[in-house]
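One protein chain is absent from this view; the other protein chains keep their places.
In this document, chain identifiers A and B correspond to the written order of the chains, with residue numbering beginning at 1 in each.
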Amino acid sequence: MSVLLSFKDIQENIHGSTSAALPTSSPATTFTELQPLMVHPGNSQEDMTEKDTAPPGGASTLQKARARFLRGVSYFSGDMEVFGKWMEKQFILLQLLDWVLRGAAQVMFVNNPLSGLIIFAGLILQNYWWALNGFVGTLFATISALILQQSRGAIAAGLYGYNGILVGLLMAVFSNKGNWYWWLLLPNVFMSMMCPIVSSALASINSRWDLPVFTLPFNILVCLHMVATGHYNHHFPQVLIQPRSELPNITWAEIDVPKLFMSVPVGIGQVYGCDNPVTGGIFIVSLFISSPITCAHAVLGSAVGMVSGLALAAPFGDIYFGLWGYNCVLACIAIGGMFYALTWQVHLLAITCAFFCAYLGSAIANIMSRFGLPACTWPFCLSALTFLLLTTGTKKIFKLPLAKVNYPEKNLGFFWKMKKEEKIEKAEAEKKEREKQQKAIDEELILNEKEQLRLELERAEEGGTQEEQKATEGEEIRHNDVIEIPVDDCV
Amino acid sequence: MSVLLSFKDIQENIHGSTSAALPTSSPATTFTELQPLMVHPGNSQEDMTEKDTAPPGGASTLQKARARFLRGVSYFSGDMEVFGKWMEKQFILLQLLDWVLRGAAQVMFVNNPLSGLIIFAGLILQNYWWALNGFVGTLFATISALILQQSRGAIAAGLYGYNGILVGLLMAVFSNKGNWYWWLLLPNVFMSMMCPIVSSALASINSRWDLPVFTLPFNILVCLHMVATGHYNHHFPQVLIQPRSELPNITWAEIDVPKLFMSVPVGIGQVYGCDNPVTGGIFIVSLFISSPITCAHAVLGSAVGMVSGLALAAPFGDIYFGLWGYNCVLACIAIGGMFYALTWQVHLLAITCAFFCAYLGSAIANIMSRFGLPACTWPFCLSALTFLLLTTGTKKIFKLPLAKVNYPEKNLGFFWKMKKEEKIEKAEAEKKEREKQQKAIDEELILNEKEQLRLELERAEEGGTQEEQKATEGEEIRHNDVIEIPVDDCV
Partner (left out) sequence: MSVLLSFKDIQENIHGSTSAALPTSSPATTFTELQPLMVHPGNSQEDMTEKDTAPPGGASTLQKARARFLRGVSYFSGDMEVFGKWMEKQFILLQLLDWVLRGAAQVMFVNNPLSGLIIFAGLILQNYWWALNGFVGTLFATISALILQQSRGAIAAGLYGYNGILVGLLMAVFSNKGNWYWWLLLPNVFMSMMCPIVSSALASINSRWDLPVFTLPFNILVCLHMVATGHYNHHFPQVLIQPRSELPNITWAEIDVPKLFMSVPVGIGQVYGCDNPVTGGIFIVSLFISSPITCAHAVLGSAVGMVSGLALAAPFGDIYFGLWGYNCVLACIAIGGMFYALTWQVHLLAITCAFFCAYLGSAIANIMSRFGLPACTWPFCLSALTFLLLTTGTKKIFKLPLAKVNYPEKNLGFFWKMKKEEKIEKAEAEKKEREKQQKAIDEELILNEKEQLRLELERAEEGGTQEEQKATEGEEIRHNDVIEIPVDDCV
C-alpha cells in the first residue's frame, strides 16, 4: 500500500497537479491521501518548481530520502512524460522505437515505453516468431499512420500501434503453417498498414459519442484475414475452429485448483494471445510499473472471468487456458478508472461490466466458431462501449471527456480538481447569495429610514418655515450618501 | 363504434385537450369527431375544470348520464394519468407494483397498469412458471433502473420494465430444463438487471435520430444468454433450434381454416411467447381498454403476418403457432398511430411495414436458427426503425417528436392541435399580408392626393398672394392627419 501510495505521489508530482502536500503526507489510504493534493489547483506549476529546488526546511532526512526515491520512480511510472518530452528532440528512428514500445503497452491502455519493453520480453519468452510478427505489426501500423499524416500526438502515444501488435501477433498465433512461415509477413504488413485507416474511420463514427475505438480495428482486420482465407487455403490456412456440438464432459471432482488460480495470470497473458503463466506474470509487472490501479483491475477482471466460466459450465480446459479471462481483464481496466473516474460506484460498475463481458464472451465465441473464427476481443469492445454509453443521474459515475483520458491515477486527479473547483464555485455562489440577502436586508433598513425621513419632512413642511426646509435638504443629501454605500458594493 | 368514441372523448377530457365540444358530439366517425375538440387549444384546462363543476344547462338527462359514464371509463383507459398522479403519493412498494404492471403492458406500447394486470392474468393462464419469471424480470429491471438513477418519469411509465418482462418470460420459455428449475432465476435476475444499462446505452445512440430503443435490449440480452449457454450446457441448456434443410411438406388441401383464423389472436399472444389463443384474446382486451387504435392495428398486423406466411410458403404449423404474427403486430402498432400521427397514409404505411416485417421475420428466423436462436423481436425492431427513419416530402406522414409520443388517440390530438395552430398562423399571416396590401393601396391613394395637393400648391404659388399660401398650409396639415392613420394601424 505504501508503495502504491508513493507511485501516486510521484506521478502527481511529475505531472504537475500537486506537491505542496507531499512532505506532510501520512500513510493513510490512497484516497484520503490524494485529496489534499488538490487544495491549491492552478498554482501547482509554481509550487512544483519551488519545491524541486527548496523543500520545506523542517523536513527530516528520511522524508528527503523518500522524496528523492519517489522522484526517481516517477521517471519510469505513469506515462513517462519527462522521457516522452526528451524523446521529441531525438533521432526519428529512436522516436519510432519509443512509439512502437508505447504501442505495445497501449493494448492494456498503458502509455509507457518501459512497460512496452517488458511486454516484448514476455512475448519473446512465449515465442520468438510471434514476438517478431507483433513487432512488425506495430512498426508498420505506426509507419502507415505517419504516411497518412494522422495526429502526431496520437502516434507518439502509441495509439496507432496497439492494433498493429495485436494484428501481427494473432495472425501468427492462428496461422496453421506453424512458426517461421515467412510469407505470412506479407498479409501481416498489409493488414497492419490498414490499421490506421480502419482506426481513423471508426474514430469518425465513435467520436460522435466521445468514445474510443478500443481494439475494434484489430478485431475487424484479424477476423477479415482469417475468414477470407479460412482453414482450407493453400497460401494462408488458419487453425480449425469448430462449434461445440455435444455436451462437454465436466466432472467437478476433477477440478484442478492450482491450475484454476494460474488461470488468472494466464488470462492476462491471453490479451496478447499468450498461454504461458510466466508471460502473464511479466505483463502484470509491466502494468504495475505504470499504474497500480490498472494492474489491480486487470487481476480482478481475470478472476471474474474465471468465476463466470465456472458459473456457465464452461469446459475446464478453456478456463485454464485463460479464454474466459482476457476480455474481462480489458473491460475491467477500461471501466475501472480509465474512462470513468474511479469511485467505489465505478469500481462496482467495472466488476459488473467484467461479468457481462464474460457472458458476452461466451456468446460471441459460440457465434464466431460457426465461421471458424476466435472471439478476439469483440466481447471486451462491445461490453466496454455499452458501459461507456450508459448515462445515469448520479455524479459519482463520471465519464471523463476522451481528450482528458490518461492513466487512472491522473484521471482521478482531474476528477478531484474538477470537483474541488465545483465546490469552490458553489461556495462562492452561496457566499454571493448570502451577501445579496444581507444587502437586501440593508436596503430595506435604508428604505425604512428614508421613509421615516420623508415622514419627518412632511411633518416639517406642515410646520412650513424657510429654515426647516433647508434642514431637510441637508438630510436628503446625507440620506443619498447612505444609499450610495450599497451601490459601491455592487461595483 | 360508439364505445370507441366514448373512450376517446374521455381520454381527451382527462388529459385536458378538450371538453367544450363534448355535449354537442354526434355519433359521427372517430376522426371527424375528434377534430372539433381542438378548436380552442390553450384554454382547455380552464374549460375542463369549468365543465367538471357545471355542465351546460341545456343538456338532457341522457347526455348527463353519458358524460358521467365517459368520465368513469376515463379513469382506467388511456394511460390512466389520474391514477398515476394519485400513485405518486403512495407507499414506494405500491408504486413499484404500478411500475411493474405498466412495464408489462409497455411491451405493446401501452402505459396502463390495468392492461398490465390483465396481461399478467393471461400469462398465468398460459403458464405459472413463465408468469413468475416475467414478474421477476420486470421487478428487477425496474429496481436496477432505480439503482442506476435513471429518469424517474421513464421508470414510472414502465419504460424500464418491458424489456425485463420479455427477458424473464423468454428465458423461461426457451429453457430446456422445463418448469420450476429454480436456478434459472439467477441468470434471469442478472439479465433483467442488465436491461436498463443496455437500454440507456442504446438510447444514447438512438436519441441522435430521435428514435426509441424498442425491444432491442431484450433481443440482445436473450440472444446473449441463449447463445452463451446453448443447447449443450450443463447449467442452462436451451431448446434445440435448427435450420431448415429440406423442402417442407405443404399440401394446400390440408389447410385448416379455423386454425388459420385462430392464428390471429395466437400471433398477439406470441408477443409474450404464449401460444394459447385465449391468452391472446385476453391481450386483445387489455389493448382495447387502453387504446382502441392500438388494438385495431394489433389485429391487423397479426392478419398481415398470417397472409405473408401463406405467400412465402411457410409451413402451416409455424403460421398456426403465431410465429408469423407477433413481429407484425408490434410493427403495425408502432407505425400505425404510435410514433406517427394516424392519417390514412400512415395507416397504409403501417400495413406496408407489417408486410416488410413479415418478410424480414422469415429472413431473420432463418439466419438465427443457424446459431440455435429464435428470431425474438429483431424483425419488428429493425423494420420499425427503418420506417421511422424514413423522410418524405409529404406533411401527411408526420413523425411525432419522441418526447411527445403517448398513445395513438392522444398523439392524434397533438397532431391536430399543431395543424390547427399552423392553420391559424397561416391565416394570420395571410390576413397581415392582405392588410399590408390594403395599406399599400391606401398609401398610394394618399400619395396621389399629396401629389395633387402639391401641384395645387405650385399653381397657387404661381398665383403668389399671402392668403393663398396660408390656405395650402392648412391643407398640408390635414394631409398629415390622413397619413397618420395607417401609421397607427402598424402599431
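By definition in this document, contacts are C-beta pairs under 8 Å (C-beta built on N, C-alpha and C of every residue); 3 or more make two chains touch, one makes a residue touch a chain.
Keep in mind the model is a prediction, meaning the values are calculated, not measured.
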Hidden-chain contact residue, picked from the options A:Ser204, A:Thr394, A:Gln437 or A:Gln452: A:Ser204
Options A:Trp99, A:Tyr160, A:Phe236 or A:Trp324, residue touching the unrepresented chain: A:Phe236
Selected residue (touches chain absent from view) among A:Ala65, A:Leu94 or A:Ala228: A:Ala228
Subunit B residues that touch the omitted chain in the full complex: 208-209, 244-248, 250, 311-313, 352, 355-356, 359-360, 362-363, 366-367, 370, 385-387, 389-394
Residues from subunit A at the interface with the omitted partner, ascending: 148-151, 190, 194, 197-198, 200-205, 208, 223-225, 227-230, 232-236, 370-371
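Here is the rule we use: only the chains that are shown with their structure count from here on.
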Magnitude of the superposing rotation for subunit A and subunit B (Cα, nearest 5°): 120
Approximate Å spacing (C-alpha centroids) for the pair subunit A, subunit B: 42
